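One protein chain is absent from this view; the other protein chains keep their places.
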Amino acid sequence: MKIAVFLPELLRHLFKKPATVDYPFKKLEVPKDFRGTPYLNPQMCIVCRACERDCPAEAIEISSVNEADKRFKMIIHNDRCIHCAQCIDSCPTTPKAMLMDSLFEIADDDRHKMKKDWIYVRAVLKPKAAAPASAPQAAEPKA
Amino acid sequence: MSFQIPIGPQHPALKEPISLRMTVEGEVITGVDIRLGYNHRGLEKLAEDRNWIQNIYLTERICGICSHSHATCYVQGVERLMELAPPRRGLYIRYLIAELERIHSHLLWLGVAGHEAGFDSFFMYTWRDREVVMDLLEMISGNRVHYAINTIGGVRRDLDAGQIAKIQEGIVTLRKRSEYYFYIGANEPSFVARIAGVGYLSKENAVALCAVGPVARASGVARDVRKDDPWAVYDEVDFEVATADSCDVLGRVVVRVKELLESYKICEQLLKSLPAGDIAVKAPRKAKPGEVVSRYEAPRGENIHYIKANGTDKPERLKVRAPTLANYPATVEMLRKGFIADIPLIFAAIDPCICCAERTVTLIAAGSGEESVVRMSDLRRRAIARHQNAPVKRNAVWPL
Partner (left out) sequence: MAALRTLLYLVVYPGLIFLFVYSTFCEWFDRKVYARLQNRMGPTHTGRFGLLQPIADFVKLLAKEDVVPEAADKRLFKVLPIIGLAVVSTAGLLLPVWNFDLAAPGFTSFSGDIIVVLYLLSLPTLILFLAAWSSANPFSTIGGARVLTMLFGYEVPLFLAVLGPAILADSWRLAEIAAFYQAKPLLLLTNLLGFIVAVIAVQAKLERTPFDIPHAETEIVGGTFTEYSGKKLALFRLTFDIEMVVSSGLLAAVFLGGFPGGAVVGFLHFVVKTLFVIFLLSLLRALTSRIRVDQVVSFAWKFLAPLAVLQLLVTILLKGLLS
């Protein structure tokens, strides 16, 4: 029976730097392609509603503001979002209209403040075009 | 003099709520009564309202530690229903993540076993090394828990050469540390005194009570779905089923560490022979009517999903049988004749994932204490009838 097998390892750690990071005074870097919060690039969106249909948490809400001007409103409910990035995978445009950033410190004490919405005009893509053809009268995202 | 002590639903030894009522005499346990249901979320009903893609994320959230195993078991079944054949590269990546998840789950379990035994230094060290696996998974999939790498028809993200190199480096570090933990776990006298001879489950009982996973393998029953019923990549990689003969908690520790070492072998083989090509095929939105049973070897044992489709884009029925549910009768047998001091260790040794196992419900009449088991279809009828007749409560609608 060996006594104190753990001892050399323990004593070695007295002189090593701690493995824990002093968050929030020092932060760790997140890797590339980290799934943070989704946001819209309104100029590419063709309002196919694939993201709304496939979101598991019903976090995307698309409603019509003005049919004649083709203005649509999209609200992303960040309090309901589960950060799965399925909306980005379902988005059919190239380059994608739904994008993911690396923000993860989005906590708030009121869930209604965590929404982001956009009012924009629906983009009309010419076949095999890389840029939208209609007037990009996209308003700034209202946070 | 016998009296009952309640372990749970709230107890520091349990990570999740479950009620174990122990009848004890002195320090010896004479009887156990397990009551489930504190973590029931109605997942099987929720799955019927969501389409095939949304259900991937729902099944993933049945559990946090074995999230990929539930998602993969479901996706395997749906791919069979839709008659899809995912490309080789997609399958390799999917099962590479599965093995990485097994590694992370077993390291987590080693730490928890140390903590339940009071061996906090071991707990801190194994969890520090688990961070290596978590960082690898974050690099590959974008999230440390709930990797969501599956999609119907393959996987969503690809691996590049830099990531492959990092994974191989990580595995080398982890292998060295795991061998050290094997040495400590088997040799530290106070730890071994706690876990040797505790929670005895003989081989006959393990087979009779349908134990699955490392619990059965530690009693000498070499049952592993990856070997019994190999699918996808498992008949192309070379590994062994880890068993032990001591039938106690020490055996379960040994089996899990041996499985860690086997997982490192599997990961290295998968990375070396990763085929080139696509990572997914396009999946239809609707599935043809049919039913499928999908099995998978989760870190805790055999996971079974039954899916029934009726031609629409939503499943008609999803039934989940998680491995921990199969291990509960074996737990009752192990706890009998044990000491109170051993309860947390015996219970932790089955690697309980209680939220996975919340599927059966027994109704107890509050007035008379009488128990009855009710069929799901009857429960559904009763619930719909009650909702149709009840008035809407004033503040029942959440102002979303």
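In this document, chain identifiers A and B correspond to the written order of the chains, with residue numbering beginning at 1 in each.
Everything below uses one rule, namely that a contact is a pair of C-beta atoms (placed from the backbone, for glycine too) under 8 Å apart; a residue touches a chain by one contact, two chains touch by 3 or more.
Predicted, not measured: the structure shown is a model, and the values here were computed from it.
From the options B:Tyr74, B:Phe191 or B:Tyr264, the residue with contact to the unseen chain in the full assembly is B:Phe191. Per the touch definition above, the residue from B:Tyr74, B:Phe122 or B:Tyr147 contacting the chain not shown is B:Phe122. For subunit B, the residues in touch with the chain missing from this view are 3-5, 11-13, 27, 114-122, 124-125, 128, 188, 190-191, 193-194, 339-344. On the side of subunit A, touch with the chain left out of the figure occurs at residues 4, 6-7, 10-11, 13-14, 16, 18-20, 22.
One rule holds in what follows: only the chains that are shown with their structure count from here on.
Separating the centre of subunit A from that of subunit B, both taken as means of CA atoms, is a distance of 29 Å.
Within the complex formed with subunit B, the residues of subunit A that make contact are 1-3, 5-6, 9-10, 19, 30-31, 33-35, 53-57, 77, 80, 82-86, 89-90, 100. Listed in rising order, the residues of subunit B touching subunit A in the complex are 50-51, 53-58, 61, 121-122, 125, 128, 131, 135, 138-139, 142-143, 146, 148, 151, 156-157, 180, 183-184, 187-189, 400.
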